[in-house]
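Missing here: one protein chain of the complex. Every other protein chain is in place.
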Amino acid sequence: MIVAEQKDIAEIIPMTEGYQNILVIGCDTCVTVCLAGGAKEVAILACSLRLAARARGKKVQVDEISIERQCEKEFVDSLQSTVRGHDLLISMGCGIGVQTIAEQFPNLAVVPALNTKLLGLPERQGVWVERCQACGQCILDKTGGICPISRCSKSLLNGPCGGSQNGKCEINKEIDCGWHLIYERLKSLGRLGCLEEIMPAKDWSRSRNGGPRKVIREDMCL
Amino acid sequence: MDSSPKIGVFLCTCGHMMNDYFDTRALLASAAKEPGVSSVDECGFLCTKSGLEWLKIKIARSGCERVVIAGCSPHQHELKFRQAIEEAGLNRSLMTIANLREGCVWVCRDKKECLPKAERMLKAAIHRVALAKPVDMVQARMSSSALIIGAGESGVRIALELHRLGIQPLLIDSQPRPEGEREAFLPTPCTILGNGGSSSGQDTGGQRHDFSALVKELSHKKIELLTSTEVREVAGGVGAFRVVLDTQGRERLVEVGSIVVASGSRLEDGANLAKLGSYSRIVSLGRLQKMIEAEPERLERMMITAERRAKHVCFILGGDGPQGEKSLVAPFVKRASIMALNQAILLRRRFKAEVAIVASDIIVCGTGLEDLYRLARQSGVLFFRTPESRPPQVSLEKGVIKVRVYDSALADCIRESASGEDDGGYPILIQADLLALEDEVLPSLGTETLQSILRVDLAGISSFYQGNIHLKPNLSNRRGVFVVGSCHGVEDGGEMLNDIRSVAMAVFSLLSRPNLAVEQKVVINTDKCALCLTCIRTCPHRAIEFGEVKAGQKWGARVIPQACQGCGICAGECPAKAIEMVQYSDDQIFSELTL
Partner (left out) sequence: MDFTPAIVAFCCENSAYRAADTAGARQEGYPSNISICRLPCSGKLEVIHILKAFEEGADGVFVFACHPDSCRFLLGNVRAGKRIEHTAALLEKIGIEKERLRFFYLSELEWTQFLDLVRQGNESIKSLGPSPIKVKP
C-alpha cells in the first residue's frame, strides 16, 4: 500500500491564504489505512483550518468529504456538484490523488495535505516501513523475497557494501542491512547458490530514470 | 419537522429539594420550547417505586418516544430508569439523564447561577436524546466448557474444580505427560511444621505424591487430557472461543466458553550464580531443594570439605542477589525466604549442618511463616542482616567459600573489639562449604508464543507485579481468559489453592447461563470500514476480529458483542469513522458541546 504522512498544519495553513471556500477531500483507500487522510483526519483538518482562520480574525468556509479512491477519474468526477462554490481543494490523498483532482478540475486550485512517503506495510500499529520502490523489474526471485532496491540503503545488487556490521547498515544502526537479511534468508532456504550468480547492471530506464512510465495492457484497452 | 421523535422531559425534584434552588416551572417552560419536546412534567421522587410507575404511565400517555430525565447523577439510578423506559416500551438507550443535582444545584455557589446552568444542561440533554439511537440486544451463546492450558499442579487442580462446578474442562499440555514440578517451587510451610520436620523424608515429598493422585483423579472423572498438544489459533470471544489445537501435527478445532492459562513457570540459575562460575559447591535454592529431597548422600559429601569437620552452609538472599534489582521485589523475596528457611531447618535437622542466612530482607507474612522463621532460629540458624548498599562479598580462596558480611546491627561492636586487621569494612567472615543463592523464576518456555496466540498480556508474566489494577489477580485483558498458578506470580500452596478457587468461581459465574443477553454497544459500518485493522489491534479486550461479516461476503471488521466492554477506544481510533458507539456517537458528543 501507499503510505503517506500528514504535513505539518503550519505548512498547510499558508497554502489556504486568500481562499474563502475550501473543500477538504479525503481518500478512503490507502491513506485511510495508513491513518493519514481518511474521514477522521479530514474532519480534524477541516476543523483546524476553520479555527486557524478564526484565530487570525478571518472567516472561511471549510467543508469536508471523503471519496472511495482519489486516483480514479470517475470517483473524482462524482465530486462535481460538491466542488461547486469552492475556490480551493485540499487533497488528503496521496500525490496521485492530488493530481487526479487537479486534472479533473482544471480551473480550481488543488493543494496536498500529505507527504506521500513510500510503498510499504505497517510494521506495527503506527509504524510503517518501506518494502518496494517500484523499480519496474522485480528481482525478488533472486533475493529470497527481500528487496535489495528498497531495503539496502544503497540499492546494491550483488551483496552488501563493506559497511555492514552485525547485520546493521552503516548508514544507520537502526536499519537492518538488506543484504544481511537476504543472506540469512537464502541460507535458511538452502539457496545460497543464488548469490553466486552475478546480477547484471539493472536497466534503470524501466524505473524512474527513464521518464514517466506507463503500463499498457492491450487486451484490456477498449 | 413532524418526523422528529417526540421527547418527554421529566424533572425529578428530589423531594422538592430542587425547588429551593430554582423555579422548576421556569426550567420546564424553557425546555418545552426546545424542538422535539412534546411533554414536560415534574415529580417529587422519580426513583421510588411509585415514581417509576408514574414515569411509565406518563410515557404511555404522552406518547413520547424518547426521554430526558433531569434529576440526580446517572450513577445513582440510570439502570433503574433505563429499565423503566424499557418497560414502557421504549428502547433502553433512548434516554438521557441531565445531572441537575450533583452537577448543578449542589455545585453552584450562587443560587442565581442554578437556573441558567440547569437550562443549559437540560438543553444539552434534549439535543443529545434527539440523536439517540436504539441499542440492539444480542443473545450470546455461552458454552459451559473451558480449555485449560498447562497440566501442572494448578492446571490439574482447576480442571477438577471446574468439573465439580459442572463446567466441562479440556486440559492440554505441550509436554508428553503432566508435570507437577512445574509449580512446586514453594513448599507449603505447613508441610514442614505439620509433621515437625521429621527426617522421614516425607516432609516435602508429600506434594509430589499428591500430584500423581490428582492426575489419576482426572481419568476417574473422565476429564479429557491432551498431552503433546499446543494452541495454534484462538478466534471468537468469551462463551465461544474457537481454538485450534495441534497434537503432534494433528489439528483439531474445539469450541470453549473460557480459557484458563496455567502454564506454570521454570527456574533458572540467576546471574549471580553465573558470575561465580560453575563451582560445584555453589548452588541455587531450587537445586538445593532437589538435593535435600532426592540426593541426601551426595549433599552430605558436598558439605564435607577436607579442612574442617563441621558442615557449614551459607545462604545469600536479596541485596546484590542473583537478579539484581528484581530480587528486591516482594514476591521474590518471599519465595526466597520460605525456601531458605525451609531448607535451613532441614539442613540443621537432617544433616546437622551449621547454617547462616545472609539477607537484606526476609518476608514471612503468610500463614505459618512466622512460625517457620521462629523454628529456624530455635534450631540454631544464624541470621545476618545486610544493608542493601553493602551486599555481602563472596570469594573463593583455596577451595573455601568466603562470605564477607556487613551486618548493620553487629558491625560496630565487632569493629570495636576487632584486632585491627583490615577487613575492607566487612567485619564478619563466614567460611562456607556450601553456598546457596537465589535462582530466577521465569515463565515456562513457550509462554511468549502462547501470549501472542491468545492475544493477551498475561499481566506480568515476564516481570511479576506489573499490570493494571483491574486485572489483578487473575483476569486477562480478554474477557473469558484467566490466568492461574505460578505463571502469573510466585505463590505458595495455600495461595495457589485460593487462586484456583477464585478462578473456578469466575469461570462458573461467566458460563453458568447458556445464553447471555448483551447490548451491542458498538456498531461497525462495514460499508465505511477500510479494514485497516486499527480497531482490531487497539481494542484492549480483543473484542473485534476480521472475517466475513456475512457468510460469503467481503471481509470486514466485526465486534464480538459479549467480549466488548464498551470503552469506545475502537471508535476513537477508526480512521474511516466506521465505528460508532451507540450511546456516545460523535453527534451526541458534539451536541453536548454547545455552550
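Order of writing sets the chain letters: A and B. Residues in each chain are counted from 1.
The definition used in the following text is that a contact is a pair of C-beta atoms (placed from the backbone, for glycine too) under 8 Å apart; a residue touches a chain by one contact, two chains touch by 3 or more.
Because the structure is predicted, anything quoted here is derived from the model rather than measured.
Remark: the absent chain touches shown chains A, B in the intact complex. Across B:N19, B:S38 or B:T538, the single residue that touches the chain missing here is B:T538. Among A:D8, A:E123 or A:E218, the one in contact with the hidden chain is A:D8. Where chain B meets the chain that is not shown, the touching residues are 73-75, 99, 101-104, 106-110, 113-114, 117, 120-121, 124, 457, 467-471, 477, 538, 540-541, 565-569, 571-573, 581, 583-584, 586, 589-590, 592-595. Where chain A meets the missing chain, the touching residues are 8-10, 13, 40, 43-44, 47-48, 50-52, 54-58.
In the analysis below, only the chains that are shown with their structure count from here on.
Those residues of chain A that touch chain B in the shared complex are 28-29, 32-35, 38-41, 43, 122, 125. Interface of chain B with chain A (complex): residues 528, 530-534, 537-538, 574-577.
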